[in-house]
Structure formats: structure tokens, C-alpha cells
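Note that this complex is displayed minus one protein chain, with the remaining chains in position.
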Amino acid sequence: GAKTNQQGKEETITLKMADSFPVNHICSRDFAKFFIDRVEKLTNGKVRIEYYPAEQIGKLKDLLDLTSQGVIDIGYAPPSFLAGKLSLNTVMIIPEYYKASQGSEIYNRLAKGILMQEFQKYGVRPIFVYALPQYDVGTVRKPIKSPDDLKGLKLKTSGGLYDKIASRYGVTPVVVPSPEVYEATQRGVVEGNFFSFISVRDYRVNELEKYHTFGATFGGYPIAYVINEKTWQRLPADIQKALLQAADELNKHAGETLDMEQEKIAREFEQQGMVIYRIPPEELERWRAPLKGLEQEWIEEMEKKGLPGRQVYEEYHRLCQEIVK
Amino acid sequence: MKSFAYFLGKAIDYLEKICMTGSVLSVIFMMLLVTADVTGRKFFGQPIPGSVEINEEYLMVTMVYLAMSYVYIQGGHVRVTLIRRFLPQVFLKVIDPCLNALGLAFFSLITYFGWQKTATALKFKETSSCILAFPMAPAYFLLTLGAALLCVRIIESIVQPAKIKWEEN
């Protein structure tokens, strides 16, 4: 929980924050640090965040539990890996936007609105959220210039809803644990990977992939950091306000930075000899055609679990219409 | 009263046997599942959905936890005996139950939290994140069961230290 030390009249609050990103990853070196610095600044140093990146305190899939149990105050809760818990949050995977800035804004409004209830079930609330750009596809041998080119390829996917998306393009989805992605790509166990441009470099598969799409929508990747509810309730109102302000600033900063970063990385790869197919806007409809009805499938799956799938999807869809122009 | 203890002992032996069989079958099933998955993927373009998750979230866990008490009672857990040999018997007679009590405390905690995890998973209908979305509660329950059985065996070994036949001696 939040520890307060009485030092004369000065009171400092220390919050423990943990995630799974390696320290040099943009999500930790830039975004997590940005949040930490902004919080410290906005609270005049009253709140100090002790940061544990790179699964130092717990594995990716356990960070939500660790936060709800209060060992850490703020933890990264990745909906893609926690589809069995944060089921409704996976609405963000459904491809209806492309840019990280769009996804981030959409997710910010969803998480603090209609999705709040799902977080509260686990005794946490979202503190800051953003979204990576949508997944594109990178391949080793075969250039992908139309959705039909994907047919029959064995590609690494991230499981769950991503598998469903891949299957609709006739792809054979292969789930590969992250330490094995590089060697699986090298030896041809998979012929390519579904990744956002941000993640391609994390897995170093740009050393192997010769072709990549840019602008395809094979699934979004929402990122949520949650805070323990009791910790939150214990914080004074002005501190809460400062945290929320830092969160909103970060949401905007992360979205914009990721969009620029994606462009930068793509250009870097091109210089290294990767052939990137930039999907022209008029082709986008053709690329998304195989996904027709995916949202209905998602809604039914949620309702089967007794969750308000339709309501959440409709809100998501409305926000996409409003924000993506 | 004696017969109750006798039947309880029998029941635990029987349960342990079933668990051990579960662990052994996990080994065989894992081999078959991965082979089928790879063959299907490579030669028929049709992998077995969720096979990685079944392996990871179920088979690995059942293989390890369901065999824990059996391995313990058979003295299969590795320990250092070099220094023990030079320690006086009286000291060991005193210290061994303490060590066992510490071990018991550790695995009781694992059992307790395993049970809580099971209950939470049931309450929130937690499922795997994979395409099959199978429930997670049974996996946590099997972990709890394995850890609980181990606790029973540790208690037994406090009362009857001779019951464990340490493999290395």
C-alpha cells in the first residue's frame, strides 16, 4: 500500500509500480518514466514512484493479481494476455482504428468509462492507458501485397482473438513463446510474424524479415496500468487529481510518440533493406473485408460469459467513428 | 479411533496414487499433444488450437504438483548431506522436526493461496486467454491438491521420520 512518512510537516507518498517491459523499451524508458516524472512534478515531489520494470517483481500475467493484492500499487495489466480476466478490454483488439494516437484516445475514454466496472471487479482501477499501433505482418520470403497473399502461411500470432483474426485470412496461426520467436523465424517454423512495428524490433525479427506491411489492421494492442483501489481511495483528492492529469498527459504523449516512432522504425528498416508495402487508403476496405462479422462473434462470446458485450462494442464503435476520421 | 486413522491413511495413499498417475499421464499426453500439433501444422496446415496453452497452463502444472508428495515420501527431493554426516544424532533429532515444520509452513501457504486463487477463478469465471478459453479454476485446484497432499506427507514425516527413504543414502 501507499506508505506515508511523517517528516516534520512534509509528507511523501511512495508508490510501487511494476511492468514487464525491458528497461530500454520505449514503454518503460519513455512512457513509464514520463508518467513518473510528471507525477513527481505535479505533486511537488510529494509522490515518489518506485519503479520495477522487466518482470522484476512478477511475471506479465501475474501483475494484475499483484496489484489487486496490494504488493505493488501500480501494475501493468495487459488485456491481450489476460483475455480470461479483462475480457471486455479485448474489444480494443478489434481492428477499427490504425494509429496509436487514435487507439490511445479511444482506450482512455473506454477504460475510464464503460470498462471501469471490469477493472473494479479485481479491486483495481485503470490509472493510465494507451495503445500500440495495430499489428502489421512481416514475412521472411513472401511479399504480402494483398490479403490473398496471406493464405496458407504459417505466422506467429499472439493467441486468442488474434488467432481468430489470422484464421480469417487463411493463415495457420502458430503460438510461439517469446524467447523462441527469433529462432522460430530463423529456422522457418513460422514464415513471419504479426507484430506492431514497435514490437518487431523488440523481438529482433527485423534481422530476418525481408517484407512488411504498413497500415494493415490485424489487431490492436491495448496497454493498461492499473492502481490498487484501496491505495487510490487512501490518496488525498489533490494527489488523485495530479495522477489523473499525469495519466491524461501520458496518454496523449504515448499515442503521438508511438505514431512518430512507428514511422521512424519503418524508415530505418527500409534503409536496412526491408521492403515495406504501404497500404494505400483506398485498399483498406479490401484488407478489412475478411474481418466482417468479427465483432458479432466477439459480442456473442462476451454475452455467453454474461458480460455486456454489445454495450461495450457499441460504445467502442461509436468512439472509433468519432475519433478516426 | 485407530481404524479411523487407518482408513484415513489408506485414503491418502489411494489419492496420492491417483495423483501420481495424473502426473505420469501428463508426461505422455504432453508428448502426444506437441507431436500432433507440430505434425498438423507442418503437413496439414491445421495446428491443434490452444495446444501451447494446454501444455503450459495445465500439463506442466499437473505434472509437477501432482507428483510432489510422492517424490517427497520417496526421498526424491535433493538435499545436501555432507555436513549432516558430521552433526551429532541428538542435534539432528531436534533440528529435523524444525526443518519439517518450516517446510510445512511454506507449503501450507502455497496450499492456502492456491485455494484462494481457485476460489477467485471460480468466482470471476476466469478462463485461459487462448482461443479455447477453457476455465482456469481446475488448474489452480490441482496445484492446491498437490500442495495439500505434500503438507499431509510432511506432517506424517514429522511424526514418523523413518517413513522417508532418502534416495542418496
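Just so it is clear, A and B label the chains in written order, and each chain counts residues from 1 on its own.
By definition in this document, a residue touches a chain if its C-beta (ideal position, glycine included) is under 8 Å from a C-beta of that chain, and two chains touch if they have at least 3 such contacts.
By definition in this document, contacts and distances are computed from a predicted model.
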Practice problem: Out of "Sulfate-transporting ATPase", "Nickel import system permease protein NikB", "TRAP dicarboxylate transporter, DctM subunit" or "NAD(P)H dehydrogenase subunit CD", flag the one the UniProt entry gives for the chain missing from this complex. | Solution: "TRAP dicarboxylate transporter, DctM subunit"
Quiz item: What are the shown chains that the omitted chain is in contact with?
Solution: A, B
Quiz prompt | Omitted-chain contact residue, chosen from A:15, A:66, A:129 or A:239 | solution = A:66
Practice problem: Among A:120, A:186 or A:321, single out the residue that touches the unshown chain. | Solution: A:186
Practice problem: Just name the one of B:10, B:77 or B:123 that touches the chain not displayed here. | Solution: B:77
Quiz item: What subunit A residues would touch the chain not displayed?
Solution: 1, 22-24, 52-59, 61-62, 65-66, 69-72, 176-180, 182-184, 186-189, 201-204, 207-208
Quiz item: For subunit B, which residues reach the chain that was dropped from this view?
Solution: 20, 23-28, 30-35, 37-38, 42, 52, 55-57, 59-61, 63-65, 67-68, 70-72, 74, 76-84, 87, 92, 95-96, 99, 102-103, 105-106, 109-110, 113-114, 116-117, 139-140, 143, 147, 167-169
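In the analysis below, only the chains that are shown with their structure count from here on.
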Quiz item: What whole-number Å value describes the gap between the mean CA coordinates of subunit A and subunit B?
Solution: 35
Quiz prompt | Residue ranges of subunit B touching subunit A (in the complex, touch as defined) | solution = 41, 45-47, 49, 52-53, 124-131, 133, 136
Quiz item: What does subunit A use to touch subunit B in their complex?
Solution: 80-85, 87, 121-122, 152, 154, 159-160, 163-164, 172-175, 177, 301, 305-306
